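I am attaching a structure below and will ask some questions about it afterwards.
What you see is the complex with one protein chain gone and the rest in place.
Our next item is subunit A:
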Amino acid sequence: MKILVPIKRVVDYNVKIRVKADQSGVELANVKMAMNPFDEIAVEEAVRLKEAGKATEIVAVSAGVAQCQETLRTAMAIGADRGILVESDVELQPLAVAKLLKALVDKEQPQLVILGKQAIDDDSNQTGQMLAALLGWPQATFASKVEVGGDGVQVTREIDGGLETLALPLPAVITTDLRLNEPRYATLPNIMKAKKKPLETVKPAELGVDVAPRLTTLKVVEPAARSAGIRVGDVAQLIDKLKNEAKVL
């Protein structure tokens, strides 16, 4: 079974982002970039399926600027076999990415697509569901457990009230939640090996996809800052403040 793992290059999750003074967006120049953490979980899950003999090949895919090659190398250092970059300097929104991925799925014919449930930059939480829709495939979002067996896959999902388990026929799309696994660190030998793995680059036009944005960002601002309040000395003072000042008790 072949698995396709789409990954996104985002601002590293440890970076405190800054809004640009002209309100046009978030400052990305000279900011540390990394693989979206949920996508890292997706790569790890695919690698575990391969190690367990359930998968034969893992293809990592990214869409975006040329530097996404580095992110693909990271995926290959974790264990992906090869990479495909859909190179574009245009802002790629979830619908456009889903269309690009559909074109690659049509070409590569994987049985499973595993990707992060959301990217930590735009927090959209759309791409996996959109891809499943365009392909007409079943989906299991927010996965915390994946078991491949027979001709299907059983996925446990994190939902608002608790957990839900679905059985899906293959092919299918799975999006990952935080507790699916803990991704390994890439070892130095594997980082070196990843440099020699095949990485192909294509353009959106070659895939016949119109990636023009549908949403225009008019402005980006910082939210109203919440200022620190006061320190209370003890429990009695806390209760007094909550009753008489905040009036929430």
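The rule is short, and it goes like this: a contact is a pair of C-beta atoms (placed from the backbone, for glycine too) under 8 Å apart; a residue touches a chain by one contact, two chains touch by 3 or more; residues count from 1.
Just so it is clear, contacts and distances are computed from a predicted model.
Participant: Looking at UniProt, which of "Ubiquinol-cytochrome c reductase iron-sulfur subunit", "Glutathione ABC transporter substrate-binding protein", "Electron transfer flavoprotein subunit alpha" or "Protein-export membrane protein SecF" names the chain we cannot see?
Facilitator: Choosing among "Ubiquinol-cytochrome c reductase iron-sulfur subunit", "Glutathione ABC transporter substrate-binding protein", "Electron transfer flavoprotein subunit alpha" or "Protein-export membrane protein SecF", the correct UniProt name is "Electron transfer flavoprotein subunit alpha".
Participant: From the list A:130, A:194 or A:211, which touches the chain that is not on show?
Facilitator: Of the candidates A:130, A:194 or A:211, A:130 is in touch with the missing chain.
Participant: What residue numbers in subunit A mark contact with the hidden partner chain?
Facilitator: Residues 11, 13, 16-17, 19, 26, 93-95, 98, 117-118, 120-134, 137-142, 144, 154, 157-169, 172, 177-179, 214-223, 226, 228-232, 234-236, 238-239, 241-242, 246, 248-249 of subunit A touch the chain that is not shown.
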